[in-house]
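Below is a structure I'd like to ask you about.
The complex is shown incomplete by one protein chain, all other protein chains being positioned as in the whole.
Each chain carries a letter (A and B) given by its place in the written order, and its residues are counted from 1.
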Amino acid sequence: MSGVVGTAMRRVDAAEKATGAARFTGDLALPGLLCGKVLRSPFPHARLVRVDTSAAERMPGVRAVLTGGDLADLDPYYGHAIKDRPIVALERVRFIGEPVAAVAADDEAAAEEALRAITVEYEELPAVTVLGEALAAGAPRVHEGPLRPGLFHGLGDLRREEGNICYHYHFARGDLESAFAASDVVVEGEYTFPAVYQYAMEPHTVIAQWGESEITVWASCQHPYLVRAELADLFRVPLSAVRVIVPYVGGGFGSKSYTKMEPLTVALARKARRPVRIANSIEEAMVTTRRHNMRCWMRTGATRDGAVVARQCRIWLDTGAYADNGPRVAATAGDAAPGAYRWRAVGVDAWAVYTHTPPAGSYRAFGAAHMAWIGESQIDALARRVGLDPLEFRRRNLLRPGEEVRPGGKPLDADLVGDVTKVAAAVGWGTPKPPFVGRGVGVGLLAAGAQPVSTAVLRLQADGTVVLLVSTTELGQGARTAFTQIVADELGVPPSRVRVAGADTQVTPFDRSTGASRSTTLAGTAVQRASADLRGQLLEIAKRVWGLPLSALTVRDGAVWHETDALPFPELLARHFGMVGGELIGRGEVRPERGSGSYAEGPVFWEVCVGGAEVHVSPETGQIRVRRLASVADVGKAINPQLVEAQDEGASLQGLGNTLFEEMIFENGQLMNGSLLDYHVPTTADLPDAFHTIIVENGDGPGPYGAKGVGEGALAAVPAAIVNALADLGLEIRDLPVTPERVLRCLGVLGAPAGTGGAAP
Amino acid sequence: MLRPFEIHEPTSIAEASRLLADHGEDAAVYAGGTELILVMKEGLAHFRHLVDIKTIPGLETIAYDGAVLRLGALATHRAIERSAVVGRHAPLLASVASQVANPRVRNVGTLGGNLCFAEPHSDLGTLCVAWDAVIVLARDGEERSVPADRFFTGVLETVREPDEVLVRVELRPFGPGTGGAYQRFAMHERPTAGVAAVVATRGGVIQHGRIAIGSVGPMPVRASEAEAMLAGAPLRDEALREAAKAVGRHAEVMDDLYGSAAYKRHVLTVLAARALREAVACAREEDA
Partner (left out) sequence: MAPQGGEVAPRRELALIVNGRPAVARIEPRELLLDFLRNRLGLTGAKRSCDVQVCGACTVLVDDRPVSACCFLAYEARGRQVTTIEGLAEAGHLHPLQEAFIEHGAIQCGFCTPGMILTALTLLREVPTPSPDQVRTYLKGSLCRCTGYWKIIDAVVDAGRRMARAEAARR
């Protein structure tokens, strides 16, 4: 071992990024590349009566104008969970911002002029733009007819229940009624969570080229193999005829998971017969995907001596006009709802609901971020009711490692009591508090890993350098760096001898996805196995060369060793191939250890969401100042502690934004704050006064060296910790974000709390 | 992206004024451009002729003649923030200029552009109204002076005629016993509310106070009820508190994305109290 695993090795991509040399999809230049622009619907629900593109088509510089009429030879619907979304609007539009037509032109100016020349006649239809309307009896339907499963729904039966519900997730254990009857104290409430924008700084950008034998796509996507599959399916070509290349990605956070702008760009390139780039603006990115807004009802019961008994929860998630990842978000929210407690009975229902709003999909820590603060605020309320310190209440009731979290799923694989004790100490738990200062902790679990299928290929070159082929995309999380560290240690070569290729589906092998905190754990294991495979081949060659048993050989410092004799890798290759050249190829794969790796059998691991907060509330303005914030990065083993901290710090600040101010505001389906002038993303001014990441390494993860994923947990933990810190001050928070105005209403300064929008379902 | 336009480069106010007159509604004065280019990019406005007044010499000058501080229209926020003259005679202005947006905008955006654009959330607009700044507009050979509280007429609207150019802003530094302050509350890029106050005191009595509120309505306006309460009031915190309450109570406030009218009224009261206290503290220092 050269010993770089566990060190804060410099990122392998840092110098490129610090000098501006790193290329993102928007930075690529291709001969003949056209500029694509999209015409979007101004109505939440309307019938397309007529789309007239004739004037646009005649304009100088315009190469193609795409409408639904160009897709007659295809089954133009996609959606990895539910095939409900047309490439471009067909007979009707279902949200404000839905693509109605697209133009490919020589330059941006010509493309924009052409958009202005397209005339569309709409017939407005009644719309359901909030959950209450969508769930009302007799509500207009967003989609008619049966739901068609997508290629990767992985969630069992997708039969529609009724009306606008696109997916229902349910589980129950024990007898709820008798458990609540046996509870001495019960807390109950209704809660809301807003729609939130991921704000990856690079908006979705795609280049597509329709070639004779191959569709080539450069995309800012997180999951190139899933995009490839959907494109092959849509355009009726074999998987091998679609090539998806992912340059550096300017942040994902879920906004670039699954298929987004790729089908439209390919369809436009197909018509133009020239490569086309579509680059979303921020406002377009905001209506391409978002976090689900949610309503929730929950009740939780406990005994008077402080034992939790039962929890019941109903969750309605607004998935917008198309399902996108809504079913999975509903399932993950359902899984997060019970939290990490020992229940006598628990019952959860989660519904993904269609509305005439922009589609909602993945955003970092989905489900857990929605639910942890609600469940944890009820835990605190119960603790107060029975007269116990919230930390002590948790110590008594939290699951211990090995205990069942969800029937049939993975048992708990983390020390939550240890984790929460650490964050509590970091925010000064138990020490005197100044006026208007409150403290809180939050504990949650996030079903992480998605499906455990990843592969990796490692190519040892004649000069002893190695090239790692893996389709994990580099979104900023540092996957290429962590993989470099694993390969370096496994092969005994310096990191400078390892190169990680960018994802390219014609070159790098299958990886299910980059998200769900899975890459180090799953793709990292494939990388480790590929390294072991390669090491085995090297040992076999040395064994032949030297005629020694394997037990007499070791691999280190770029060579196979027998006592003090060394055969450097280049020499081994030369001996093996009889020439200078040739290469050894190691391969590694990860597949489900049991069952199919489906959601019900998972997760791969439980990502820990444990945080603590100390807040100050201004009684004058209602402004919340976070004085101290702490999060646990319970990673099993930190392959690179600096990357772990960075992921945790970033997730924490997003958690702070989601809690205190981030909210997409819609009126009748129209996004009202579709610009960063009006949608506030956390800045340095919003930082807590102090922040602590506490790295916990118990070696209890399923990944390399006992590692497990990180990067999402804090985003669920921080809202819970802040909400409980506010509860410590007597503020009962039912709605996020906790704006200063809401704080003042809670304090009674401005009168009763404002309504929470939309009728209760 | 931007739609096509021409840029004109006049070398005198008279030439600029003629260009503006010639092209009428198709022309806009172009100074720093931080606001203008933005709205043109968003497609909210289009002008085929931009009259770049940065080619007119002398419009960026900042000078003090012993009585009046004159700030050329093209003085950037950064120049104001860092000007020794402003720092000595109007530190409050420097402080407010230093809070505008971010270093990039402060480096390019100008005082004149900020006021002429009349964005309702302008901190400087609110400050100028409270300070009784004089805004000097010019066209071919003639100038007129407009008090800041009569300059703004609505959202993105001022009394400036299409062929006039704002050439400078004139401020009188606070004399002995007078102090000023600006308080803002922001949760977004633009403030939710802002209050500027200038208070003149003598011998334990408030002679008069000027209060302006911004960001909550179409334009910065004076809080005249509160001002009336201050005139002649004893220099005690209770008087300031009561005046602050009047600011919130009488303000014309709109509900918007940044909060309800009720919330903004409340915040105005809080900010007014802070601003008045700070202004009075500053007046005492000036007095000493």
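Heads up, the rule we're going with is that contacts are C-beta pairs under 8 Å (C-beta built on N, C-alpha and C of every residue); 3 or more make two chains touch, one makes a residue touch a chain.
Since this is a predicted model, take the numbers as computed values, not measurements.
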**Request:** Specify the residue from the set B:L50, B:A73, B:M219 or B:L240 that touches the hidden chain.
**Result:** B:L50
**Fill in**
Where A:G250, A:G444, A:G492 or A:P719 are the choices, the one touching the absent chain is A:G250
**Asked** Among the options A:S54, A:S178, A:S240 or A:S281, which residue touches the chain absent from this view?
**Response** A:S281
**Request:** May I ask which residue of A:A15, A:V49, A:A181 or A:M672 touches the chain that does not appear here?
**Result:** A:A15
**Residue among A:G79, A:P149 or A:P203 that touches the chain left out of view** = A:P203
**Request:** Determine and list the chain B residues touching the chain excluded from the picture.
**Result:** 1-7, 26, 33-34, 37-38, 41, 46, 48, 50, 78, 101-105, 107-108, 189
**Message:** I need the residue numbers on chain A that touch the omitted chain, in ascending order.
**Reply:** 8, 10-11, 13-24, 26-27, 29, 59-60, 113, 116-117, 199-203, 248-251, 253, 279, 281-282, 475-478, 642-643, 645-646, 648-654, 675-677, 681, 683-685, 687, 691
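Please note the rule applied: only the chains that are shown with their structure count from here on.
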**Request:** Determine the centre-to-centre distance between chain A and chain B, using the mean Cα coordinates as centres, and give it in whole Å.
**Result:** 44
**Asked** What part of chain B is in contact with chain A in the complex they form?
**Response** 1, 185, 187-190, 257, 259-260, 262-263, 266-267, 270
**Asked** What residues on chain A touch chain B, complex-wise?
**Response** 108-109, 112, 620-621, 623, 661, 665, 672-673, 676-678, 680, 739-741, 744, 749-751, 754
